[in-house]
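Take this structure first; my questions come after.
Omission of a single protein chain aside, the complex is shown with its protein chains in their original locations.
Up next, chain A:
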Amino acid sequence: MSIASVETELQVKPLTARINAKLPVDLKSYESTGGYQALRTTLKDLKPQDVQSRVKDSNLRGRGGAGFPTGIKWGLVPMGPDAGAKYLVCNADEMEPNTFKDRLLMEDAPHQLIEGMLVAGYAIQATAGYIFLRGEYVKAAQRLNAALAEARAAGLLGENILGSGWSFTLVVHTGAGRYICGEETALINSLEGRRANPRAKPPFPQIAGAWGRPTVVNNVESLCNIAPIVLYGADWFKGLSQGKSKDGGTKLYGASGRVKRGGIYELPIGTSAREILEEHAGGMREGYTLKCWLPGGASTDFLMPEHLDLAMDFDTIGKAGSRMGTGLILALDQTHNMVSILRNLQDFFARESCGWCTPCRDGLPWGLKMLRALERGEGRAEDIEQLQRLTVLAGPGKTFCAHAPGAMEPLQSALKFFRSEFEAGIKKPAQAA
C-alpha cells in the first residue's frame, strides 16, 4: 500500500490504517504517514484549552469500558501557571477477560499512543506521563520503549519539546499482575508502589491523584484517538460513526469464542453486534450455534441472540441491560453450561478481589462456593435465591470500587436468562423408601 493511500485510509480507520498496511513501527515510517503532525500543530498553533475544546467537541468517550467523555475528564484538571506538577497516566493494564485490543495498538502502533499522550499531556499541561503496562505484555513494552527512545532522540519528548518551552517526560511502568490494577485509583496506588487497593472518591484523581497531584488516567485506545482528532477536527471524528451512534469515532471491536474468524475490527462506533459477529467474524463455526454473548468483557451482563441487532455503543447496550464495556464480544455456544461459565467467572473475580472491602472479599467466595455446589449437582434449593441476593449485596453502591458490582453483572443476567440451568444443579431429595 502506498503512503498516500495509507493517509487516505487513516481518515476512515484512524487507529488501524497503518497497522493494516503492515508498515514498520518505527518513527520514520510513522512520520511519513502524517505522524507527529498533530503534535507539531498543537505546540505551534494551539493553546491547551484549544486542544481540550476539540476533544470535548469530538464527543470521544473513554474506551476503557466506562465511556466517560474524555474532554470532560480533562476539563476537571486545575489549569494555570500555579497548578504545579500534574500527571497523565495511560491505563495499559489490559486484563479484562476477553479484551485484546490495546495489545494490538501498543505492539503495532506505539508512536500513535506516544503522540496521543504528548498532545493530551499538553492539553492538561502535565509535567510527566506514565504508561502503566501490565507486565505480561512483553512485546508491547519492548516496542514502546524503543519508540520512546526514538522520540527522545528526535526532540519530541523531554525538555522544551520542539522549541515550544513545554517539557514532558514519559516512561513505561510495568506491573506485576493483579486485575484490580486496572481500576483507576488502584492503578494510582500501584503506580506509587503500594498495594493496588482502590481509593475513595472524591477527591477525584483529576484533583488529587498520583502523589496527591492532579492526574488524568486514560485508556490506550482513547489516547490513540487524540492525535487524529487534533489533526482532522471534531466534526470529522463525529462523522466517523456514520450516523450509527450519537457517539463519535470508530471503535476497536472484537470477537472470540467459537467464531470462524476471531480478531479485532475497527468499525464505526454503533455498528451492530450482528454485523461484528456474522460479517467480520464470519459467524459461528460449523456445528455451533450462538447461545448468548458478553458484549465487552467478563464484567458485563450477558445478552441473547435476539439482542444482536443492537448498536454497539455505550447508551444502546446500557439500555438493553448490559454495558458495552471494552466492545470485544465473547460468543458462547450450545455446548456451554452456564453454571460452569459462571463458576469460572466468579472464580476469577474472587481470586482478583484486592480484599479491601468486605462485600467483595467475603461475598465473592461465598457465591463461588454455591456455584461450585450447583456445578457438581449438589446445590441447595435456596442457593439460587442466595445468589440473587448476592447480586444486590455485592452490587452497585455496596462496595469501594466497581470490582464486585462488575462480577455481579454476568451473574444476575445468567440467573435471568438461564435459571433452569441453575435449578438443574440442585440436589434431588433422596427417594423415600
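Note that in this section contacts are C-beta pairs under 8 Å (C-beta built on N, C-alpha and C of every residue); 3 or more make two chains touch, one makes a residue touch a chain; residues count from 1.
Just so it is clear, contacts and distances are computed from a predicted model.
The complex appears with one chain absent; UniProt names that chain "NADH-quinone oxidoreductase subunit E" among the candidates "Nitrate ABC transporter, permease protein", "1,2-phenylacetyl-CoA epoxidase subunit A", "NADH-quinone oxidoreductase subunit E" or "Dihydroorotase".
Among A:F204, A:F348 or A:W366, only A:F348 touches the chain left out of the display. Within the complete assembly, A:M95 is the residue of A:M95, A:A109, A:L157 or A:I229 that touches the hidden chain. Note on the undisplayed chain: of the listed residues A:E192, A:D235, A:D309 or A:D362, the one touching it is A:E192. Note that of A:A149, A:A176 or A:A381, the residue touching the chain absent from this view is A:A176. Mapped onto chain A, the footprint of the missing chain covers residues 85, 94-100, 102-103, 135-139, 171, 173-179, 190-196, 211, 254-258, 262-264, 294, 298, 328, 330, 332, 336, 341, 344-345, 347-348, 352, 354.
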